[in-house]
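This part shows chain A:
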Amino acid sequence: MDVRVELRDIEKSFGPVKANAGISLDIPSGSIQGILGENGAGKSTLMKVLSGFIRPDSGRILLDGKAASIGSPADAIRAGVGMLHQDPLDFPPLRLVDDFVLGRPGGIGPERRSAAAELARLAGRFGFALDPEGYVDALTVGERQQLEILRLLWIGARVLILDEPTTGISLPQKEKLFATLRELASEGMTVLFVSHKLEDVEALCDRAAVLRQGCLAGEAEPPFSSEALVSLMFGKAVELAPKRRLEPGRSVLAAKGVCLESPRLRIQDLSLCVRSGEVIGLAGMEGSGQALFLGACAGLARPVAGSFCLEAEGLDMTGRSHLDYKRAGVAYLPAARLEQALVPGLTLGEHFTLAEGGRGLFVDRKAAAKLAEERIAAYNIKGRPESRIEELSGGNQQRALLALLTSPLSLILVEHPTRGLDIESTIYIWGKLKERCAAGSSIVFISSDLDEILQYSDRVLVFFAGRASPPLDAASLDVERLGGLIGGKGWDEIEGKAGRA
Partner candidate 1 sequence: MRTSRILAIALLGLAIASSAFGQSAPPAAGSKLTIGLVLVGPYNDRGWSQANYDGLQYVKAKVPGVDFIYIDKANSADRPGTTVSQLAESLVSQGAKMIIFSSDDMMDEANKFAQEHPEIFVVMTTGDQSWKEGKAYKNLPNMINIMGKMEYMKMVAGVAAALTTKTGKIGFLGPLINDETRRLAASAYLGARYAWTSYLKKDPAKLEFKVTWIGFWFNIPGVTSDPTQVADDFFNSGYDVVISGIDTTEAVAEAAKFTAQGKKVWAIPYDYAKAIDEGKGVSLGVPFFNWGPAYAKAAKDAMAGTWKARFEWNGPDWKNINNPDTSAVGFNKGTLSKEASAAVDRFVAELAKGLNLWAGPLNLQDGSAYLKKGEKASDQQIWYLPQLLQGMQGQSVSK
Partner candidate 2 sequence: MTGDVLIVNLAGLLASAAPLIFAVIGETISERAGVINLSMNGMILLSAMGSFSVALATGSLAAGFLAGAAIGALVALVVAAAGISLRQSQVAVGFVLALLCRDLSYFLGNPVMGQVGPRLPPAPIPLLAGLPVAGPLLFRQDLMTYLSLLLVAGAWLFLFKTRPGLVLRGIGEKPEAAYARGARVKALRYLYTVLGGAIAGLAGPIYSLSVKAGWKGSISGLDGLGWIVLSITIFGGWKPFRAAFGCYLFALLQWLGLVLQPLLPGLPSQVLQVAPFPLMILTLLLVNLGKAEWVERSLATLPGPARRRLSRVLRALNATPPAALGTPFEED
């Protein structure tokens, strides 16, 4: 089972961008290799090269000292390299056993029965509770990861790549995952663990490699020094902006006894009062109900029961459409920027024109151009009014999204404000959001990054399987406690407290 992985001078460019600029890395068999780096450092490209998704411009991959020609995922599978993608690449409408079988070479018949037995056996071995005849779309992200790991083992993976596997899974699931990985490594499996979370790498890995701007910035072995890793990742230690306290103002949004339903989830009796100028973070593993609730606050989902009122309960918005909410000063920024929030094919300038609206039949081109120039300058967007939105980088798209917000706004709802952004953009985006707060807007945001939640929120709502905690003072929380709540630990205490209050 033991495979030593050697990467030699891997180079890959996308147009003018060098994603991998000659990376060499040796990974001994039976070890867990952490791959660290901020977004855009080249981690994903390197892993996609190893797993056959991307053909490198030059460079070689050696498995056990022998040159491996990996030109496609099929080659990678044959060579024993399996990759667990951040969004599990599985088939939601299929049954588990069918998903399990799909892609495993064999005869005409899928041999479902033996596959189901094998799935049950493997699941039992690692203590996973997976029903072979259930449907994939009924699983949590963590369970889908488990299924995928079992599948990769079954088809004979000897090198396992995991891309940001701890995003969106519960703490117990994470612990289970780590235990599984350690067990696999002890059996000789070579594990590549890609993450930007220091604590995960520190907790799990036997060694860590840090990428920066397409190059290998350095390697480290336990005991890891966080400061050293951070400086390798970013080149310098990052100063976070000091946290500033705001005096709570009047009520902006009052949710009372809200019940929400989706095919997979029910939220019961949630109440929240958002006050002017405050920032509320919604924490929880992905799919726990926070996104559903955030959508409902914008009129994008309709509550089954309960009410939403804006402006100190003066304006009952229950059941109104998003456009009504928008008119009342509520803005919603989804996580999938290009898919949900921006219009590919339209220019930056046209976006501003659209967002600003306008009277009359025809667009005043001069005014529109002026507006665009102003906003581009104000938000430091790298792009021109006539640049198409999809040509901008992710960070600039997010800036553009903020620049598109109209004024004044009473409430800004943001999904994952900084997901996929580098640290500089992150700080910039939060700076702009805080400016909005200072101007009187309130912010409710979702993040799977606990640090971001703790750093920027005044109060925090934790979601767990559709259950929502009462608002918690961010100052009373730390990473451990919050992580515990997200994973379903410590709920008795907070609910008891809320009951007393």
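The candidates came about this way: all candidates are chains of the complex that A comes from, given by their letters.
Keep in mind that, in the parts below, a residue touches a chain if its C-beta (ideal position, glycine included) is under 8 Å from a C-beta of that chain, and two chains touch if they have at least 3 such contacts; residues count from 1.
All values reported here derive from a predicted model rather than from experimental measurement.
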Original post:
Which candidate among 1 or 2 is in contact with chain A in the complex shown?
Top reply: 2
Original post:
For chain A, which residues count as touching candidate 2 in their complex?
Top reply: 51, 53-55, 72-74, 77-78, 83, 85, 89-94, 98, 101-110, 261, 263, 302-304, 319
